[in-house]
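The complex appears here minus one protein chain, its other protein chains still in place.
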Amino acid sequence: MVRLRRLIIALLALLAGPALAQPAARDTLTIGITQFPATFHPNIESMAAKSYVLGFTRRPLTAWDADWRLVCLTCETLPTLENGLAVRETAANGRPGIRVTYRVREGARWGDGVPVSADDLRFAWEAGRDELTGFGPAEFYRSAYELIVVDARTVTLRFDKLTYDFASMGDFQPLPAHLERARWEAAPATYRTRTAYDTEPSNPGLWNGPYRVTAVQPGAGITLERNAQWSGPAPAFRRIQIRTIESTAAMEAQLLAGQIDMIAGELGLPLDQVAALERRAGARFRYEYRPGLVYEHLDLNHDNPALADRRVRQALLIALDRAQIVARLFEGRQPVAHTSVNPLDPMSDRNVRQWHYDPARAGALLDEAGWRRGPDGVRRNPAGERLAIDLMTTAGNRSREQVQQVMQAQWRAAGIEARIRNEPPRVLFAETMSRRRFQGAVLFAWISEPEGVPRTTLHSDEIPRAERNWSGQNYGGYRNPELDALLEALPEELDRDERAQMFRRLQAIYAEDLPALPLWFRSDAHVWPTWLAGVRPTGHLNPSSLWAEGWRVQ
Amino acid sequence: MILGRLLQIAIVLGLLSFASYALIGLIPGDPIDLAIAGDPRLGPEDAARMRALHGLDRPLAARYGTWAMGVLQGEFGYSRLFAVPAASVLWPALGSTLVLLGCALGIAAAGGIALGVLAASRPRSGPWVDAVAVLGQAMPSFWLGILLIILFAVTLGWLPAGGSADEGLGLRFLVLPVATLAVANIAAYARHTAAAMRVALAEPWVRTARAKGASGPRVLWRHVFPNAAVPVLTIAALDAGSLVSGAVVTETVFARPGMGKLIYDSIMGNDYNLALLALLLVALVTMLATLAADLAQRALDPRLSA
Partner (left out) sequence: MRFRLGLTLLGLLVAGAIAAPLLGQDSGAPDLFNRYAAPSAEHWLGTDDLGRDLLTRLLEGARVSLAVGVATALAASILGTAVGVVAAWRGGVVDALLMRLADGLLALPALPLLVVLAAVDPSVVGLPRGEAASDMIRIVGILTLFGWVGVARLTRAAALSVLARDHVRAARALGVTEARLLWRHVLPALTVPVSVATALAVAGAILAESTLSFLGLGIAPPNPSWGNMLANAQELVFSAPMAAVWPGLAILMAVAGCTLVADGARGR
């Protein structure tokens, strides 16, 4: 028996051995993320995991940086009206348009040595304009009606509309024409399934970032290695290993066991889990909580007569102690939201009306709206209907489910009954929300760009309906003609101060009328090894990996 | 006999494929709706275009027809979740699961039979083995997995909490999942072996053999055990399905890539092609395993082949 036990211990020690041995030189970095990219093609489907991986391996023309400024990555100079690279003109359709010129950075090359050229941009534009290709959002390509190749590295794009964010190219970026054009031309409709990005992702010619993909284990991990053709500052790590671990507990265990070095905040652990980790293993890692543009809120169905009453909406909001929830569940690390505009956004108005927890006032507002306490403590209107609403969120999201239960209790104290009904995200978003089949409130988040105009969530044209193939994200069915006019005028206003003025008005309407109930802005929790420096979380859709050449060992 | 069984398997697979196709069609939320909800820039035209592109505008039966014809011709379709042909995700996952199952089954059979023989031959240890067996069978495997993670990965830090090796077999990654999966089955094997051995030990010829002077262990292993092996094999045959089910849970708890996790992820991620293929493949493997165990059982026990 004793011998057996000794044998087992020896065996276990043998197995455990390699985990304890640390590599002598730190030339590899292993990162844990919670999702596996569905594709590596930059233009097919948008998802955070793909953005994160492509951040290391590809460089778009432009991106928003960690200071929420628009910068050039593959281009040389950001076009502005002042520097002459952007010129206003009348578009072919007679409306005000603009032409912008981009020059690809000197020395930008694909991993096989072929220079990144105007032809790569032309190919991307042609493929995007062809409906059959199946690139996600086609609005950009519909608007960019002409692309002129000026020289081998320069293109001019003409747009049939003029918006203040004309310089941001978003997803439009060079695609390696020398590898992809033939595949696309053979049959655009099946290009999605034949693109080299998914059939041979380790082809170096697909990548123009500091790293390139060298191996893919579907669902499990991706190996990146230095791209020899990268002309920017040399990245510090020879190899970056990205591991997908969906279970957050397994992720934490692997971090503690040294199987992964860091957890990417963009796709990482819930904030409270990281906070708990910091309390237990504070010195072993570095932690950063970066508030971002993820707006957690309650969407309300405005077709529900109770919720159509502004006083009820206001009462619902002040019956919630958001400051307390943030302090207790999120360690006070997520800023309470007052409108959908993030306080860190340059367009945010600090003096916007703020609603604070005030149960007495909530009661008064509800009394005024005709909802009086019934015998069971739940309020009723004169017709005897109870003030009961469904409170939904994405099933399986523990943090939201926690919040939801606290809300239910706080509303109950105010005489409002909330029935919790949760659905998995794909049901909630793809059916219940987009078909507008919810009765009360839904807790979820929007993610936006800095200075983004919330048109798709607030404009009355964006209320999903069958004629529009259920597109649009104004799920609540909110209508406000003044806000509609503002949302239409805002993108076309080029003057920044004017725009700030309009944004102030927008926030004032939002805070007063409460189309949705603002909760807080989510913070990403990043966990890094103590020896890693230079990672700058952005807090928006452009991941920190876009600046991976600045990551260093200290 | 074999031909009949194979035909039966083919029929079951056909029915199963249609049933699961229809069921997966009933899972709410098609991929395009999901894409629209996830990306504000997708307009109404984009939605119609993408729906036509993915063939989602056609009725379910027509889609099933196309799919089934494709599969019969060896066209397994494309995985939406991993953006590669579904078959290319399937084979590595099947391999990984078979390794897990093989190890777990081997350990469970060896351990279970040893315990069962012990219980039958040393009456005093019987109740203890029984108690262990009851507990092992009652233990939810995901709970055992969590406990093992707490102990060996979190507290002691000896073994990885999950995942798989980047290359090679990854023995260290196998230990905890295999242990988790084996425990429940050890219990089952132990119980059934013990029962079968007790029956065999009571047979008159055992006493005859003992009387002739054969030593205890020799009687046990040469005479009694082969007789007891038949019921054990029966259990192996009947349990192939539950073993695979166990793998689903174990792979989920340990975030280990394999068929179980693939099925779960593809159903959750609305990946029709992959989910269907994975389901059918698992069903096929299970049924073949059952058949193999049946055949082995017949070979051992001439009474059954009559």
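Chains here go by letter, A and B, matching the order in which they are written, and residues are numbered from 1 within each.
Please note the rule applied: contacts are C-beta pairs under 8 Å (C-beta built on N, C-alpha and C of every residue); 3 or more make two chains touch, one makes a residue touch a chain.
Everything numeric in this text was worked out from a predicted model, so none of it was measured.
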Touching residue (missing chain; options B:L94, B:V206, B:M268 or B:A296): B:M268
Contact partner of the left-out chain, one of B:L72, B:A138 or B:A211: B:A138
Among A:R398, A:R465 or A:R552, residue touching the chain not depicted: A:R398
Contact set of chain B toward the excluded chain (per top definition): 8, 12, 16, 20, 23-24, 26-28, 134-135, 137-140, 142-144, 146-147, 149-150, 154, 238, 240-242, 244-246, 248-249, 252-253, 260, 263-264, 267-268, 275, 278-279, 282-283, 286-287, 290
Interface residues of chain A (partner: the chain not displayed): 247-249, 252-253, 256, 270, 273, 276-277, 280, 324-325, 328-329, 392, 395-396, 398, 401-402, 404-406, 408-409, 419-424, 427, 431-432
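As a working rule, only the chains that are shown with their structure count from here on.
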Chain B-touching residues of chain A, taken from the complex the two chains share: 12-13, 15-16, 18-19, 36, 38-41, 44-47, 131-132, 134, 136-140, 189, 192-193, 198-199, 217-221, 223, 241, 243, 245-247, 249-250, 253-254, 256-257, 259, 424, 426-427, 429-431, 433-434, 456-457, 467-473
Footprint of chain A on chain B - complex, ascending: 28-30, 33-51, 53, 78, 80-85, 88-89, 92-93, 149, 152-154, 157-164, 166, 171-172, 175, 252-255, 257, 261-262, 265, 268-270
